[in-house]
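Here you go, one structure.
Note that one protein chain of the assembly has been removed; the remaining protein chains are unaltered in position.
Going by the order they are written in, the chains are A and B; count residues from 1 in each one.
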Amino acid sequence: MLDRIAKAQQQINEACRTLGRPIVVMEVCGTHTVAIFRSGIRSTLPEGLKLLSGPGCPVCVTDQGYIDAVLELAERDDCIVATYGDMIRVPGKAGSLETCATTADVRVVLSSEDALQLARDNADKTVVFIAVGFETTAPASAVVVKEAAREGIENFCILSGHKLILPAMRALLGGMNDRVDAFLCPGHVSVIIGAGAFAEIVNDFGRPCVVAGFEPLQIIEALAEICRQLSNGKAELKSIYNAVVTEQGNVAAQRIITECFDAADGYWRGLGKIAKSTLVLKEEYRRFDAFARFALSDEPGEDLRGCRCGEVLCGLIEPMQCALFGTRCTPSKPIGPCMVSSEGTCAAWYKYGRRS
Amino acid sequence: MARSEPERVLLAHGGGGQLTSQLIRTLILPHLNNDPLSELGDSARLELESTSICLTTDSYVVKPLFFHGGDIGKLAVCGTINDLAVAGSRPLALTLSLIIEDGFEMGLLERILQSIGQTARQNNVSVVTGDTKTVERGSADALFINTAGIGIRLPGVNPGLDRIALGDRILLNGTIGDHGMTIMSQREGIGFESQLASDCAALADLTCMLFQRTGGVKFMRDATRGGLAAVLNEIVEGAKVGIEIRDADIPVKPSVQAAADMLGFDVLNIANEGKFVAIVSPQTADACLELCRNHPLGRDAALIGEVVASQGVPLVELRTKIGGRRIVQMPYGRELPRIC
Partner (left out) sequence: MPRQWLKDATNTGMSTMCLAIPARIVELVDDRAMVDAMGNRFKAKTTLLPDVKLGDVVLVHAGFAIARVDEEEARKTWELFAEIEDFEKTQNRVSG
C-alpha cells in the first residue's frame, strides 16, 4: 500500500503545482476528521492544499435547544435517558448528562436495540432514546421504533435529532462558506444513501465530490482524485469506497427511514435553520416521538457565550482562531460540543495537533 | 476435625476474634505459607541483605474480579512486583491487605488467595504480613486489595529521568492494550466472546536481567493506567526532552486493535499489566532487544522510537504508517475506571 500512497501523494503535489492557487477541500464526516488527524495526513500535504472540517460531527451540529431538551428529560423521575456515549458530556445551560447523572437515570448504550431492551426491562419508567446521527444511524432508530410499535412497547420513545448531510452541504455552498472547492464525501453515510446522492452537488454547484473510506490510503487517493479533477477543470462524482458503497446505497435502510420519518426544517449549530434537513417521526409513529410526548420545544437554544463552534463547523475558522481554544475550553472543561465530541474538530486539533 | 466454615464472608470475619483467626488459619495461611507470615505477629521481621531498598504500594479495585489471563489476586502481586522491578530492584516481600464486603463468597476468596500464593511463589516473593477487614454490604464493591512491596536495589543500578539523553532508544517489551481491552470486553453489557486475554505478569526476572546484563537501561516505567501514551508523556515532561515513536513498530494484537476500533479506543491509551517502557542507550539497544525477545515475557519486544531534542514544549510525536506526523497527548479525562 505504501507505494500507492507515495504515488497518490506525488499526484497531489503535481496537481497543486499545476493549479497554482490554494485549494480548499472539505470533509463532512466526523470519522474522516479523526482519521485524517490520526494518520498524520495533513503533515504530508503540500502548502496549497487546505483540508477543512465541516459540519460532519452529528453531536457538534446538534443545536443548544436539543441539548437543553435532553437535560430537561433527564431531570424527570419517570424517565430513563438512553444515549450513545458521545452525548454524555455535551454542556447545556445547567451541566451535562454526565453531571446530572448523580440524580438522573442516564444509561449509555451502544445500540438503539439496547435502549429498547431497557424499556422492556423497566416497565415503570419511560425510556427516551437520544437519537442523534446522520443517515448512517437513522435506520437504527427507525428499526426500533417499528419494533416498539409491533410489540406494543408504549414506554419507549425517541428524541430525534437525526440530520441529513446533503441539505447542509447545499446550505454551506449556498451562503455560509462558498470557498470550498471540493468535498471528501462521508463513507458510511454513503453506504446508506448511495454515492449517487452527491451528484446534485456536482451538478448544481460544480464541485468535485469523492466518496472515500477511512484508511489513509483511501483518503489520500481521494485527495489525489480531487486535485486531479480540479487541475483539469473538471467536477465529477467518484467513489473509491466500492468495498461497501454502491451507487444507490442500502435501499432497505432508505426504505425504513422513509417509512418512519419525514424530512423537516431544523436548526443546525453554526448553519442556522436548514429546510428539510432533520428527521421527524411520521404521524403514525407520533406516540414514539419524545418531542410530542413531553411537549418539548424544538426551537433553537442560545449558544454558550464566546463559543465559536458554529464558525468552526462551517470551516470559517480553525479551532486555534477561537480565543477559548486550549485556554478556557479544553477536553476536560469543554465549553462547546466541538471540544467534547470525540469527532469534534476542536477535540481533534487539541488531541493530535500542536497547541501553539 | 471438620471445618465448620460459613459459605460467605461475614462482618465478624473482620472483627479480630475467633472468626478472623479461623479465616487466617484455614484460608489465608495455607496458600501463602512462609516463615515470617506464619508467626502471625503484628509485624513481619525481615533480615535484609542491604539497606538500599525500594518500597511501593498499590491498591487493586479491578472489576470484574476474574478475567481471561488473571484475577485481582494475581494482579495485586504482579502490579506491586512490577513497580519494584522497574525501579531497579529485586522484589522480596509483600504485604497483603484485604477489604472484603460482607456476603462475599468464601469460595471466590479462596480462589483469589490461591492465585496470590501461586503468583508470589512463582516469582520468589513472600507475602509476609497482612490485614483483613470486612465492611458492610454496599461499602465496598466485593473486594479491594492493597499490597505494599519491598525490593532490594540492584547494586550499581540507578535508573532515573535525569539519565535520559538525546539519542536514547525506546524499548517496549510486547503488545499493548491487551489488559484494558480484555477488562472492557468482559464487563457486563459488551456482549463479546473473544480471545482477548490480560497480559498480567510479573516482570522482575526480565527487568533484573536487563538492568544487570546490559548496563544500558537509563529509565524504566510500567505502562499501566493511561497506557503507553501516559508513560511517554510523563517522560517528556519529567526529562524535558522530546520523543518520536513509529506507529509501524508498535506491536498490537489484531484482536486487541479490532476491539479498540469497535469501541472507539486508542490502544496507546489503554492499560497494560505486563508491559514496561525502557529508555536504553543507543549502544546497548540491540542487546536489550535481543535479551527481551529471548524471554517469555518479551517475545514481541520492539524498539519503537527515540529521544529527541524538545523544541519548546516537550512533546511525544508519532510517525504514522504513511509517513505523516501527529502528536500523542497525555490521555485526558477520566481513565477507564476499575481497570486495575
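Rule of thumb we're sticking to: contacts are C-beta pairs under 8 Å (C-beta built on N, C-alpha and C of every residue); 3 or more make two chains touch, one makes a residue touch a chain.
What you are looking at is a predicted structure, and each value in this text was computed from that prediction instead of being measured.
Asks: Using the touch definition from the top, which of B:A259, B:L303 or B:C340 touches the missing chain?
Replies: From the options B:A259, B:L303 or B:C340, the contact with the absent chain belongs to B:A259.
Asks: Just to verify: which one of B:S126, B:N269 or B:T284 makes contact with the chain not shown?
Replies: Of the candidates B:S126, B:N269 or B:T284, B:N269 is in touch with the missing chain.
Asks: Touching the hidden chain in the complete assembly: which of A:C79, A:V191 or A:L296 does that?
Replies: Going through A:C79, A:V191 or A:L296 one by one, A:V191 is the residue touching the chain not shown.
Asks: Of A:M1, A:A275 or A:A323, which sits in contact with the chain we cannot see?
Replies: Counting the whole complex, the residue in contact with the absent chain is A:M1.
Asks: Have a look at B:T147, B:S185 or B:T224 and name the one touching the chain we're not showing.
Replies: B:S185
Asks: Write down which of A:I23, A:I88, A:A197 or A:L281 is the residue touching the left-out chain.
Replies: The missing chain is touched by A:I88.
Asks: If you put the missing chain back, which residues of chain A would it touch?
Replies: Counting only chain A, the missing chain is touched by 1, 29-31, 34, 57-59, 84-86, 88-89, 98, 101, 105-114, 132-134, 136-137, 139-140, 143, 186, 188, 191-192, 213, 215, 217-218, 240-245, 250, 252-253, 256, 331, 341-343, 347, 351.
Asks: In the whole complex, what residues of chain B lie against the chain that is missing from view?
Replies: Residues 63, 175, 184-185, 187-196, 247-255, 257-259, 261-266, 269, 300, 302, 331-338 of chain B touch the chain that is not shown.
In this section, only the chains that are shown with their structure count from here on.
Asks: Using CA atom averages as chain centres, what separation in Å is found between chain A and chain B?
Replies: Centre-to-centre distance between chain A and chain B: 39 Å.
Asks: Hey, which residues of chain B end up touching chain A in the complex?
Replies: 189-190, 264, 266, 312-313, 315, 318-327, 329, 332-333
Asks: Using the touch definition from the top, list the residues of chain A that touch chain B in their complex.
Replies: 2, 5, 37-44, 85, 110, 114, 216-217, 220, 330-332, 342, 350-356
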